[in-house]
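Missing here: one protein chain of the complex. Every other protein chain is in place.
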Amino acid sequence: MLLPTLRRLAEMIFVMLGISIVVFLIFFATPGSDPAARIAGRNATPETLAQVRHSFGLDQPLPIQYIKVMEKLFISRDLTSFVNRGQKVIPAVIEATPVTLSLVLGAAVIWVIFGIWVGVTAAATRGTVIDRGLMLLGLVGVSMPVFWVGSVANLITQSRFHDTWLFHWVPGLGYTPITQNPWLWFKSLIIPWMTLAILYIGLYGRVLRANLVEAYQEDFIRTARAKGLSETRIMFRHALRTSLITFVSMFGLDFGALVGGGALLTEVVFDLPGVGRLTYQALQNLDLPFIMATVMYSSFFVVVANALVDIAYAWLDPRVRDAR
Amino acid sequence: MSGRVPMLEAASVTKTFVVGSRFRSGGIQHVQALSDVSLKVFAGETLGLVGESGCGKSTLGRCLLRLYDLNGGRITFKGRDISGLGQRELRPLRADMQMVFQDPYASLNPRRRVGDLIAEPLRVHGRRRESEVQDRLRELMDLVNLSPEFLTRFPHEFSGGQRQRIGIARAIALAPSLIVADEPVSALDVSVQAQIVNLFMDLQDKLGLTYVFIAHDLSVVRQIATRTAVMYLGGIVELGETDRVLHRPAHPYTAALISAVPEPDPQGNIRARTILRGEPPSPTNPPPGCRFHTRCPIAQERCRVEVPLLRPLEDAHSVACHFPLDGPNLPNGAAPGHA
Amino acid sequence: MTLRRWLQSSAVALLAATGLSALALPSAADAADHTGGTLRLTSSSAAGTIDPQVNYTAQDWQIFYITNDGLVEFKKDEGPGSNDVVPDLATSIPKPQDGGKTYVFTLRKGIKFSTGAEVTPDDVVASFQRLFKVSNPNAGSWYNVIVGADACIKTPATCTLAGGVVADDKANTITFHLTQPDSEFFYKLATPFGSILPANTPPKDLGTTPAAATGPYMITSNDPQKAMILKRNPYFKEWSAAAQPAGYVDEIDYTFGTKPEDEITAIENGQQDWMFDTPPADRLPEMSRKFPKQIHINPLFAIFYAPMNVNIAPFNNKDARLAVNYAFNRRSAVDIYGGPRLAVPNCQILPPGFPGYKPYCPYTKNPGTKWSAPDMAKAKSLMAASGQAGQKVTVISDDQNTDPQISTYLVSVLNQLGFKATLKVISANIQFTYIQNTKNNVQISLSQWYQDYPAASDFINVLLGCGSFHPGSDASINISGFCDKTIDAAIQKNLVTAVTDPKAANAEWAKLDHELTDQAPWVTMFTPKQLDFVSKRLGNFSYSDQFKVIFSQVWVQ
Partner (left out) sequence: MSDSVIDTPTPADLSGGGMGEPGEAMAAARTRATEGPWRAGLRKLMRDRTAMGAVVVLILIILACVAAPWYAQHVSQSDPFQSNLDGQITIGKNTLDIMQADTGGLGLGVTPIGPTWRGQYFLGADDQGRDVMARMLYGGRNSLIISFASTVICLVLAALVGTVAGFLGGWVDTILARLLDVLWAFPIYLLAISLSIVLISKGLQIGPINIPSNSLLIPIAIIGVVYVPYVARPIRGQVLSLARSDFVLAARCLGVPSSRILFRDILPNVTTTIIVFAPLMMALNMLTESALSFLSIGVQPPSASWGTIIQDGEDLLYTQPMVAIAPGLAIIVTVLALNFLGDGVRDAFDPRAKLRVGKG
């Protein structure tokens, strides 16, 4: 088991290395990305500019700069921002992680529960109006731009209906750590959770329904029926169980992608200081050290999620083990 | 018979597959699908090839036609060494050696019309005149007992047996002299199987074909094959006249295979069956010595160490066993005693 | 975000505050009642390093104003007084010697850093050396008048300023020797760059670590992603109410990372006391109706302008530049910014009320002193004369606040004139340096300038002098690339005049302002006003034209 694991690890490192190089090159291809003038200030003389460039190592060839950034990021772990000079990058990312985790975990709970509910209800009532209605709603959920949903949610809960009994409890945007005030944490995240979950409820509900309907056509369900098991039991003990394999692997990938910064738009719209927003700000500021750190972090989660799901798949379904 | 020049000769053919990926769990593994296989196929005969699934018989069939590259050994077709030829050089030879596939569903591209599928070899091999192609198509449909109007239809509109007829029509389109039939009936219903086997025999009569007929079902081989080779784990363990092999098997594995067929003996009792112990060993990690020794009811110490070579017995019959069986129906009921 | 903060260096006023700000500093009796509590400030992001000798942002200068002191300081006062330079760590403003080339400061005794150490002449010398060692942005443009500065700029590590800044421990004095008279020298010392830090402060950018303080507050913790906390400096004892008065609140919490939108909501709900960012335009009606008493509007000395590159087509053609100036409806731009209460149309280089300002507007329906309406007919005929119709023009805007909207309007005007104009919106962090670099071939862009100190040269010389034009460099603040040898000679001459005769100099600045306006290197749009939105409980709102709200002077209970 050791060798494959190492191999997998090497593959992950390769992918992350590739990403880091791409990001690095993108950064240096951006006009105006040279931070020296921004660091130096608005009326710096060319001499001062040269001094700043030198002190930040920006006058060195790109490969050296790349190695230095990576060395500072992974080995000495003291990479600091170009914009907020002196700010260490790694603690900032670590600090943003719980925010993203809070957002994604809460949303995941909601979307898993509702996704299963939608899928099971639709499959159980397939062909009826309920099924169609749920599938339509699911598709609507999949079709909505998340930032727009967030904006409209803000409009309703923060402005238009904020003073009504319905939404007066909604706190201002922003994030409160759970350690500081769990109730406020919950209240301030519930709207973002729902916003983020809508897409996935639709997605998972639809996929689950399709799988369930497929499962119903399989022999073992017919056998179970023949044995006289109740429909509920067939649904939950048999059909759902097999259908969940896809569900779980989908979940793994989505969760990884979201924790890795995929919730960027939600974080931006709801003003949550998570990794996604950190990344977005870094990209906007062209703050190379931050960009490198957050992109490495993000791709790490995506790569790990990919690996875990592949392994889980191979484990659940040996047929795919060699198929690639 | 042995004095004749074989149409096709395989000498010490070895084939190894690389499985898995450097980047996947498990990594790369080498599977020895064929090890040191030698056989001859003579013009006009039907050589049956039997064995459990995974024993390498399909692989052998494909290697014989050079659909696979070899890792070792030599294949001579009509006196020409074809083992080193590239796919491009092999192309002209394809007209003379064809294959019928096991799965009539998978071997016909579902997106193409039957006529197009059967005409493909004609077109590829240079018969470009459309009328000529159409005539040949009708002729072929007639040969395999299908209505020519089917030519404009798609494979999914046909039953398994019909599809296999289409596959056969395609294989004989270029009038080859050799056809490797890779379990052509095993995917079909029993009633259809007989029809297809009959078709094969008819065609052999009409067109003077030579067959390598692969099957895991002994009864089919018994029906069609003049000679039979039995394979186990990538090697031939027994080879000889079909009657001789099936009635007086010399290899304990052959004996076990035969006894696995539920066939009433002359007394009307269902024969006691030799049950093979366990699963066939993994070809990635074959056992040393005689490959069959792990399941052999009569294995001895020598079998674990020394690889038995295929050696001739009487009547052009050969076997790869240190302790070949003797006499008719020998292992009946005896072998399980060792279990 | 940081760019905006650089730009929002604030104003020194010669005008009285016209806004609704609370008046007059409190009497001593009030003071006792209002001491204590925590002042909660908020901003969408932090402003970079908190090294007072490096940071060049309005946001943090507001903080350094109450944490650190220079030898001299802008007076902490409201209205015109806040532009006066008063002695701070020095006992008095020294008289110029040697024709304005030598100044001798006497240090006050007994002032301590927040570390407990006393401020000595050696600290002063070290602080000025440190300015160069940390590559202060203006080391080469402001402090190069000090003798020995040139060597320091070349090799900062070995900077001594020998012969430039001389300490005398016995007399407790520091003597500055300049290479030439500098009328703005005290201003330069009064900004946070002139802060006196302990001699043992590391000679590199402190980054997120606070420097030792001398003022009533000191930064105790700072996380640019989260918050900066200021507490009372235990070693502070008020020595000059004018320069550095004691503060009311016990603690100042400055949180980062809330969007302006939500900062407003938080202030409305009483969760925050003050926000740094400009309120989004669509919240203004709501704010002004519901919370008029919590809004303070004060003048700023700044301009919004569109520099046109006078060296490349189509704006190397003066008629084309004039056409844009005549066509641009400054009222529309003002409306986008928030309406006439928040900005005043402007046509010239200097903002209203600035030293040397004399109202002048040739680019309007009835040319004279005031802009009234665009003159489209004149613009079109100039455009026809220029022969530039059909030229492709790209407007480069940043993405902050209403800037994209103002730029969109500019594009619309250009298209109306017959250009083929498009807009390119770039992140504010890049835009400011991007538009300066001639390599990027920027034709026209939107920019702002907030003055550093109350001297006309800070606009005229800095923004349109030949010395500020560095082709191919990201730091070339003369964005138009405008360099008229005759005008530049007059500017340089007037800088010398200013040392001895400020009045005559200002008259000359006014003339130069009008001459430059006639050359039309820019479309000057308007001068914005400062809007402060504060919580209900925040009292004694005190506004310095130099650093805006004086945090030490407001109270929260």
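So that you can tell them apart, the chains are marked A, B and C in the order they are listed, and the count of residues begins at 1 in each.
Everything below uses one rule, namely that a contact is a pair of C-beta atoms (placed from the backbone, for glycine too) under 8 Å apart; a residue touches a chain by one contact, two chains touch by 3 or more.
All values reported here derive from a predicted model rather than from experimental measurement.
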Worksheet entry | Displayed chains contacting the withheld chain | A, B, C
Practice prompt. Determine which one of A:76, A:143 or A:179 touches the chain that has been left out.
Written response: A:143
Fill in: Which of B:124, B:175 or B:207 contacts the chain that the document leaves out
B:124
Practice prompt. Determine which one of B:162, B:177 or B:204 touches the chain that has been left out.
Written response: B:162
Worksheet item: When the complex is taken as a whole, what residues of chain C touch the one chain not shown?
Response: 280-290, 292, 295, 297, 329, 331-332, 335-336, 338-342, 394, 399, 404-405, 408-409, 411-413, 415-416, 422-427, 430, 434, 531
Practice prompt. Spell out the interface residues on chain B facing the chain that's missing from view.
Written response: 62, 65, 67, 87-88, 90-95, 98-99, 101-103, 105-113, 120-121, 124-125, 150, 152-162, 167, 170, 174, 187-189, 191-192, 195
Worksheet item: At which residues does chain A meet the chain that is not included here?
Response: 11, 14-16, 18-19, 22-23, 26-27, 29-32, 139-140, 142-148, 151-152, 154-155, 159-160, 199-200, 203, 207, 210, 246, 249-250, 253-254, 257-258, 260-262, 264-265, 268, 279-280, 283-284, 286, 291, 294-295, 298-299, 302-303, 306, 309-310, 313, 319-320, 323-324
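FYI, only the chains that are shown with their structure count from here on.
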Worksheet, complete the sentence: centroid check, CA-based, most central chain -> A
Response to the item:
Taking each chain's mean CA coordinate, chain A and chain B are separated, in whole Å, by 53
Worksheet item: When the C-alpha atoms of chain B and chain C are each averaged to a single point, how far apart are the two points in Å?
Response: 89
Item to complete: Check each residue of chain C and list the ones that touch at least two other chains.
Response: none
Worksheet entry | Where chain A touches two or more other chains, by residue | none
Worksheet, complete the sentence: Residue set of chain C touching chain A in the complex reads 1-3, 6-7, 45-46, 48-49, 51, 54, 56, 135-141, 144, 153-154, 156, 205-209, 223-226, 257-259, 261-262, 265-266, 269, 271, 399, 426-427, 429-434, 436-437, 440, 462, 468, 470, 473-475, 477
Fill in: chain C-touching residues of chain A, taken from the complex the two chains share
30-34, 36-38, 40-49, 51-52, 55, 80-81, 83-88, 92, 95-96, 158, 172-174, 271, 273, 278, 281, 284-286
